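Report on the following structure.
With one protein chain held back, the other chains of the complex are shown just where they sit.
So that you can tell them apart, the chains are marked A and B in the order they are listed, and the count of residues begins at 1 in each.
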Amino acid sequence: MLHPLNLIGLFMVPYATLIQGIYRAELTDNLMSIERREIEKLATLSRIAINEETINEVSQRLGSVLELVDQLQAVDTDGVEAMSHPMQATQRLREDEVTELNRREALQAIAPETEDGLFLVPKVIE
Amino acid sequence: MSWDTVIGLEIHVQLATKTKIFSGASTAYGAEPNTQACAIDLAMPGTLPVLNKQAVNYAIMFGLAIDAEIGQVSAFERKNYFYPDLPKGYQTTQLEKPIVGRGNVEIQLADGRTKNVRIHHAHLEEDAGKSLHEGNFNSSFSGIDLNRAGTPLIEIVSEPDMSNAEEAIAFAKKIHSIVTSIGICDGEMSQGSMRFDVNVSVKPSGSDTLGTRTETKNLNSFKFMEEAIKREVARQIDVIEDGGTIAQETRLYNGETKVARSMRSKEEANDYRYFPCPDLLPVVVSDEQVEELRRNLPELPDARQARFVEQYELSEYDAGILSSDAAMANYFETVSSACKNPKLAANWTMGELSARLNSQDLSIGNSPVSAEQLAGLIVRIADNSISGKMAKEVFEAIWAGEGSADKIIEARGLKQVSDSGALEQMVADVLAANQAMVDDYINTDEAKRKKKLGGFMGQIMKASKGQANPQQVNQILAQKLNELL
Partner (left out) sequence: MHNLTIAELVKGLQSKEFTSVELTQHFLDRIGSLDSAYNAVITVTAEQALKAAAAADQRLAAGNAPELCGVPILHKDIFCTDGVRTSCGSKMLDNFIPPYNATVVENFEQAGAVVLGKTNMDEFAMGSSNETSYYGPVKNPWATDSVPGGSSGGSAAAVAARLAPGATATDTGGSIRQPAALCGVSGIKPTYGRVSRWGMIAFASSLDQGGPMARTAEDCALLLNCMASYDDKDSTCIDREVPDYTATLNSSVKGLRIGIPKEYFSEGLHPGTDKAVRAALADLEAQGAELVEISLPNSALSVPAYYVIAPAEASANLSRFDGSRYGYRCEDPKDLQDMYCRSRSEGFGEEVQRRILIGTYCLSAGYYDAYYGKAQQVRQLIQQDFVSAFENVDLIMGPTCPSPAFKAGSKGDDPVAMYLEDIYTIATNLAGLPGMSIPCGMVEDKPVGLQIIGNYFDEARMLNAAHQYQQTSDWHTQAPEGIA
């Protein structure tokens, strides 16, 4: 199960449906490796480790979800404004007054590791 | 071959609000680690942001100060990346609809030219926390302090309108001057209140094609910025002249070692996946709000410079220096109005005081000598109570915390003797006690006599323990010696 949109990044072909039958058969091997690279990139971006054994399964399941959401491509949305919020409201502004006092002890009681009030993490290397 | 340099700046300005941009936690500098990081700042599950009104107002004030378009509707986006000082895993910032649009800043150069630098936009965003690499913990760890996380920033993005380090520094200083003048930033560079990212590229002189640029991040002083630009320009020219190409990259300049290096880690996966923040709604700014802020906008540096020339009869140059820093301008005006002597107030503020502050890396806001104390000193200089030389001693004593000028003059007995009767007596005594010198004076060729006066002056000042008014002594001395001829 491979996802046609993966072609776009590579060949800059405009969307979608037109590609399906045409390229898929010929480029299967190529696509497989793109798919793999793509998943590895997503895993890096989202800091999720995917092991070797499951990568094909993950790829297949993601592919089927992407096929579902690909139905959107056929919709004519010319001139339709993108909707980020369900309600037509505007941002409320807060007065610039200190309302949050020091609760370090309570907030750090549930931290994995702290020292002298600092959260400890494995060394940060720039 | 000769080269043109193209420089653009991104300036992060911490806004001087009492609280964070999205939470009610304090932004005061220097608190114990994580004592000013509330549940929202720590990105605890279920917490939500609410926007700080003052941060919005400050951003608008900056827009007004650079004559920019104010975004009537602005919006926040999430910029996604993982870093320990970024608790949510995304920075809330503005991309598509920034609050401040295009504007202009005029800079003055040393040769007297002025130049316009275009501002592409300025947007609101939140600051990150800090990673500490040394502390009371195992060296394989870093300690994370999130007190700074969520501090409001405006990021000011210039067009690449600057063509050398001097222009870039002039621009950076002008922005510093503007934001401190309108009171939206404390301008404390040493505390990170302003940080600069510098985009630099070079191209063959006259070419229309821009070269590949590099970005040197997080410079926190004008000095480091100047060094970093000069070194980067030289590096790029070297690379190209040696047949190499410039890689588009982010660089980090170390002001201590004066070495810049590539931050490859930051490049590796540079896909920030911006999208509209669903927790925040569009920010709508009304015309009334903008007009009210415009009416109350404090004086801008250029206007203040013109006023200083007009009101205090200062030179353009002096007025320019004094008005470039809001704290210095305010200090000067306080001194001037208290001592009623703008010229001396300007000289002392720009001269002795600034030199002392610089030498100790202090800002004028933290000056050990208050404006009132300096004014007190100037009053005593102006009324001839003390000499210029004495004044420096008194200034040092005020700096050391010994109190007001009058108190120090009194305590140290530094008051200048200007009483002409006393001075005449003093001169007469010295002349009488030094007959040989007087004879020598009389016998000297008229043209060379003037040189001999110094010897008498020294004796008289010694006799007066330095308190004699030198101008008066000069006069009396000349008069008395003339009588003997």
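Rule of thumb we're sticking to: contacts are C-beta pairs under 8 Å (C-beta built on N, C-alpha and C of every residue); 3 or more make two chains touch, one makes a residue touch a chain.
All of these numbers come straight from a predicted model, not from anything done at the bench.
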| task | Could you tell me which of B:21, B:51 or B:300 touches the chain that is not displayed? | result | B:51
| Taking the entire complex into account, which one of B:84, B:187 or B:320 touches the absent chain? | B:84
| note | Per the touch rule stated above, chain B touches the missing chain via residues 39, 42-51, 78, 80, 82, 84, 87-90, 142, 144, 271, 273-275, 278-281
| field | For chain A, the residues touching the chain missing from this view | value | 5, 8-9, 15-16, 38-39, 41-43, 45-50, 58, 61-62, 64-73, 75, 77, 80-87, 89, 91-92, 94, 103, 106-107, 109-113, 119, 121-125
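One rule holds in what follows: only the chains that are shown with their structure count from here on.
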| query | Can you list the residues on chain B that touch chain A in the complex? | reply | 17-19, 23-26, 32-40, 42, 44, 50-56, 75, 80, 82-84, 131-133, 135-146, 252, 263, 265-266, 269, 271, 273, 276, 278, 280-284
| Parts of chain A lying in touch with chain B, wherever the complex brings them together | 41, 44-45, 47, 84-85, 89-100, 102-104, 107-108, 113, 115-126
